[in-house]
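Have a look at the structure below, then the notes.
Here the complex is missing one protein chain, while the rest keep their positions.
Letters A, B and C mark the chains as written, and numbering starts fresh at 1 in each.
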Amino acid sequence: MVTPSWRERIDHWRDSRALRRIAAVVVVIAAFLYPLVASSGTGLDTATVAEVFILLALGLNIVVGFAGLLDLGYAAFFAIGAYTTALLASTHFAIGNQTHTSLLLSYGPNGVHVNFFLLIPIAALAAALCGILFGAPTLRLRGDYLAIVTLGFGEIVPKVIENLGPGNSVGLPNITNGVNDITGIDSPPNINLGPIHWTFQTNDPRPWYYLGLIIVVISVIIIYRLRSSRLGRSWVAIREDEIAAAHAGINITGTRLTAFALGAAFSGFGGLLEASRLGTVDYTEFLFNFSITILVMVILGGMGSIPGAVLGGIVIAYLNQSWLTNAAAGINNFGGWLEKGPGLIHTLGVWLSGLPLASAKPMIFGIILVGIMLLRPQGLLPSGRRARELHPRTAGELAEEDSELYTVRTGEI
Amino acid sequence: MVEILIAGLALGSLYAIVALGYTMVYGIIELINFAHGDVFTFGVFVAIPVLDRLINQSAINISPLQSLIGIGVAMIVSALLCGILGVAIERLAYRPLRNAPRLAPLITAIGVSLIIENALFQWQGGGLIGFPSTLNVVQYPFLGGATITNVQILVIAVAVLMMIGLDLFVNRTNVGKAMRAVAQDREAAAMMGINVDRIISLTFLIGSALAGAGAVIYGIEISEVGYDTGFTLGLFAFTAAVVGGIGNIRGAMLGGILIGVVISWVDNLGSGASAGAGTEWYDVVVFAILVLILVFRPAGLLGTNTTEKV
Amino acid sequence: MDEKQPLLEFRDVDTYYGSLHILKDVNYSVDAGEIVALLGSNGAGKTTTMKTILGLVRPRDGRVIFEGKEINGLPTRQIVEMGIAPVPEGRRVFPKLTVLDNLKMGAWTRKDRDIQKDVDRVYTLFPRLAERKNQLAGTMSGGEQQMLAIGRALMARPRLMIMDEPSMGLSPILTERVFDTIVEINKQGTTIFMVEQNAYMALEIASRAYVLQTGEVVLSGTAQSLMESDLVRRAYLGGS
Partner (left out) sequence: MTENEDLVRVQGLTRRFGGLTAVDSLDFEVRAGEILSLIGPNGAGKTTVFNIISGIYPPTSGQILFKGENIAGLKPDRVQRKGISRTFQTLRLFANMSVLENVLVGYHSRLHSNLFGDIVKPPWVVKAEKEAVERSREVLGRLSPRLLSRQEFRASDLAYADRRLLELARALVSDPALLLLDEPTAGMNPTEAAEFMDHIRHIHADGFTILLIEHNLNVVMGVSHRIVVLDYGTKIAEGTPDEVRSNERVIEAYLGRKAASA
């Protein structure tokens, strides 16, 4: 009926399963080999940050991409994961004057220390639980209202952390250490498995990198499975037509809540990794701007696309950690060089050398958001279905319109 | 108590003015225009140089005439520039997505907000900027020993005038009715020969211009402003619009004033050991109100519940 | 056909949505004073025809001519101003405007603001609307809304009224009433081009008709000849 355009053919080719599998295997192998060729520790550090970002992007992609819910406060769950870790695995909570020690948990005057591997489910569950508590009353709301409510949630959580520090005004004991941050967070225990000897220290990024990589690979597999399950199908159905989905027996709020909680769990998970890697947490890292940064990863990669989320996480991590600073320095230097020239070139040089690129990150993210939405709403590595939904008007929809446009509002009251 | 009320009323009037822009834009294209708060900040920033020129601030007593002219001119300039900015945003960022799924313009709006906010940051830096003093603050005695200042009277009066004017425009004039027609059924309006694009532009123009004019009043009342002032203010104003019933002009006014009074009240809570508790918690309170209203009465106080037709 | 110029003409019109071919080389002509019906099922291209006339869809090829002037490519506003007014499918009145304000919106493109005479004319045609002039349109029944939609179109003082499924969603008894009104309006001098599923009713009042199937005109002629045609009897009149 319709001859496929070149773009559609390319999309189809990219959709082919075998090819995807091969690509995935190649990428994973390359990722495992990367530390062998990485020239410096800083490069690997960035890669480790990228892993956390990928986790966040994967999680938010469940919420935004799969379930179609715009969450503008996603960083709050990251904060919850990170602070759960900080409270349960650091010197912060001194209890009694005797130290009790066991494999999974020890506590005493030196604080509470829960085993890292036990913290994995705890941090994920804590975030998921907050997701459920917050989502249950609000997920009935329409998309844009939900966006603003999640934004509010994202503002509230750091505020609560800020306000529950020492000597807080509501008369509670010091829970979060407030503006002072929490430091001295435990690293994961050393791992000795056959040839693997990992010691988690701040001066060696390798164990962190491999730990993150394993977690990312497992997460990707889990999310692929979810997408093709009954639950994944329900997400699509709700996104496409909520009312029809409800009448097909899908519990709308419950299904959305699952997406929200799963997304939160991944974020909490990311928070755990980040907190234990840095050894410190600071609530000002989890504000609106960070929520938007994660959103940019998802949008850039392509809403609903798992490879897209991975790519988005990597790009934004490198942009954040190195590219932008390097580019800024380069451009400023280039400007300094131009300054030596005459007339207009000099003026241009002055402008370029003073260009505050390093502080323009929000603007660059803003431009990415607007640019992607206007020029390529499906993102860089689109998921087939989402691409069709996001294209302003596909031929099929318009044809549908010919018969349906006018009947949209004819229903009885 | 009365003083808190008056302060709340004045603050609320500011929210109401900004809320009008949200409510109009949402009413006509169902978009939360995230950039609106930043347009407002832009309005404050452009008013500063205008006032610097028109009002001799080294004078001990600024003459009332000079104040009035200065404020008037600043409001017009700011309204004009904000209006243009608003129309430009709509034209460049939202119009191309008119027929896209709703998530797309919403995400774009966030992007535009980031761009403008960062541009304002590049322009004025990250600190708080003092707003020029434009009139001599005079206190008048008010009910129960409380006082009211001329600034507060000005803020409330301007907000009320704006709302009445807008209400008359939308409900009484043909263009206003066309605006409502576009909001209710865009395609049917197009079939009547109404230029939908132009009406939507006009909506952005009016909403943004109101924010621009309100920005001057804000500067006078609050006297300090930062590049990100509009973000939080915008959120509160949006909350006000939702509380009043989004799309409803009188509702925006009512919601704004309610939010203003609540903030003013909460802000003053806490004494002794818990001194400052209110100041620490009031944004949490506002967001809690937002969530509660949306969950229990999504149509707002003055809005009517509409059931989706099937 | 005589050399008299038709009021509205489609000459080899092709429209596409993306790569989808909707109207395929379509020709219509509507003479002044006629009622012409366009029959066809959903997806045949009827609504696209209406949108093409109003300039809401631009044809890729071919011309749409109204009173000798090419109107394809003109903005809707200008087309309405030239004397074409739509009665859209599903009525599409403005639910939260009053009846009177709805009528005023119908007169939007009029340069003269002297619309009271036309309001009175609509009220004479539909006394029910006069009774409810200050009521919100959305609170009226389907039949009343259909009257309002027709009245609103009349406010533009059109020479051509294009109606999309005026019987849609109306009970048989209301359909009859609406069709009586259409005849009355036509008698008062407005030409009518009407898309209709209810072929029986449409052919009863139309002078000529076209049958559209998957974007192509497969049959056209006088209402009488169509009523007797096998294709129409089989597909649209449910007879045998």
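Please note the rule applied: a residue touches a chain if its C-beta (ideal position, glycine included) is under 8 Å from a C-beta of that chain, and two chains touch if they have at least 3 such contacts.
Not measured: the values here are computed from a predicted model.
When you scan C:5, C:27 or C:42 for touch with the missing chain, the hit is C:42. Contact with the chain that does not appear here is found for just one residue of A:252, A:278, A:331 or A:364, A:252. Although one chain is not drawn, the whole complex shows that of C:6, C:106 or C:169 it is C:169 that touches it. By the touch criterion stated above, the residues of chain A touching the omitted chain are 1, 222, 225-226, 229-234, 236-237, 240-241, 243-252, 258, 262, 385, 388-389, 394, 396-397, 399-400, 403-404, 407-408, 410-413.
Hidden from this view is one chain, which touches chain C at 40-43, 139, 141-143, 169-176, 197, 199, 234-238.
Just so we're on the same page, only the chains that are shown with their structure count from here on.
Of all chains, the one whose mean C-alpha position sits at the greatest distance from that of chain B is C. Averaging Cα coordinates per chain places chain A and chain B 32 Å apart.
For the pair chain B and chain C, the distance between mean C-alpha positions equals 44 Å. Chain C has its Cα centroid 53 Å from the Cα centroid of chain A. Multi-chain contact residues of chain A (touching two or more other chains) are listed as 393, 405, 409. Taken residue by residue, chain C touches two or more other chains at 88, 92, whereas all remaining positions touch fewer.
Put simply, chain C touches chain B in their complex at residues 54, 56, 75-81, 86, 88, 92-97, 101, 104-106, 108-109, 152, 156. Against chain B, the residues of chain A that register as touching in their complex are 64, 68, 70, 72, 137-138, 140-145, 147-149, 151-153, 155-156, 159-160, 162-163, 169-171, 243, 288, 292, 295, 299, 303, 356, 359-363, 365-371, 373-374, 377, 389-390, 392-393, 405, 409, 411-413. Residues of chain B that touch chain A in their complex: 30-32, 93, 96-97, 99-108, 110-115, 117-119, 121-122, 185, 187, 231, 235, 238, 242, 270, 273-277, 280-281, 283-284, 287-288, 290-291, 294-295, 298, 307-310.
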